[in-house]
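With one protein chain removed, the remaining protein chains of the complex are shown where they sit.
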């Protein structure tokens, strides 16, 4: 299946993209995707504890299962306002 | 000695003036002046517990002594803002 | 900037809002008091504010000084109106700024609460069938 990964702020700098399409196996979880990304982008490991995730524009947990066409956003703790 | 009495809000309505000069005996207190005024303006008695006083633009107590040329303001609890 | 103003003309909230905050301030909080159309279940047609001018300025300046002593504020502006106010018009404007937001929220709240308790200003409500002076409590 296909998912879209979005990255923001420092995570965008680490990954070097703000949006990317990935082809992944069915019934993959957020943490599986992060593990995949870590292989290509080892810098991601250093910030893993500080990551937040959103599935289709809603906050989600790291064990959330993703579906085809989902958008997974990965970002650090927010600092707007 | 001479003092000036100022009245505000409902007290102005009761007394019928917003400012008046009174000639009073020396070493008179705020409560003495109020007692004097009550003789001419009996309506003042009905609100006495709710009165506040200021001597020369500063809040003062009812037992404050007044001096020549002082301004005594008499008014109800404030409601600005 | 520290300023206390008493005026009879309408309060220009936009004008005063723009005067607040310096480059060191990350937060601005404003409070605007407005003439409401209802008082309890009675319809209000307009308001008249009576004010003890000189004393009100002194008392409001003291309140502002207290706030600036207690919190680190970049600016503090208080404007109070007197005379006749139509419904929807601004009776009081308070604007403060500070490096962080806690100080701005706390100080603006302090200033309006103290003005309502201490500043010698009185509100009279006019209804279709009469009028009434409003008296606060200490």
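For reference, chains read A, B and C in written order, and residue numbers begin at 1 within each chain.
Definition applied: contacts are C-beta pairs under 8 Å (C-beta built on N, C-alpha and C of every residue); 3 or more make two chains touch, one makes a residue touch a chain.
Here the structure is a predicted model, which is why all the values come from computation and not from measurement.
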Practice item. Considering the entire complex, write down the shown chains that touch the omitted one. Key: A, C
**Study point:** Candidates C:54, C:99 or C:136 - the one touching the absent chain
**Key:** C:99
Exercise for review: State which residues belonging to subunit A touch the missing partner chain.
Suggested key: 6, 8-10, 12-13, 50, 54, 57-59, 73, 75-81
Review point. Since one chain has been left out of the picture, which residues of subunit C touch it in the full complex?
Key: 13-15, 17-18, 20-38, 87-88, 97, 99, 101, 104-105, 108-109, 112
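As a convention for this text, only the chains that are shown with their structure count from here on.
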Point to revise | Separation of mean Cα positions, subunit C and subunit B [Å, integer] | key: 26
Practice item. Take the average of all CA coordinates in subunit A, do the same for subunit B, and state the distance between these two points in whole angstrom. Key: 73
Point to revise | Distance between the centres, which are taken as Cα means, of subunit C and subunit A, whole angstrom | key: 49
**Study point:** Interface hub residues of subunit A, defined as touching at least two other chains
**Key:** none
Exercise for review: At least two other chains touched by the same residue of subunit C: list those residues.
Suggested key: none
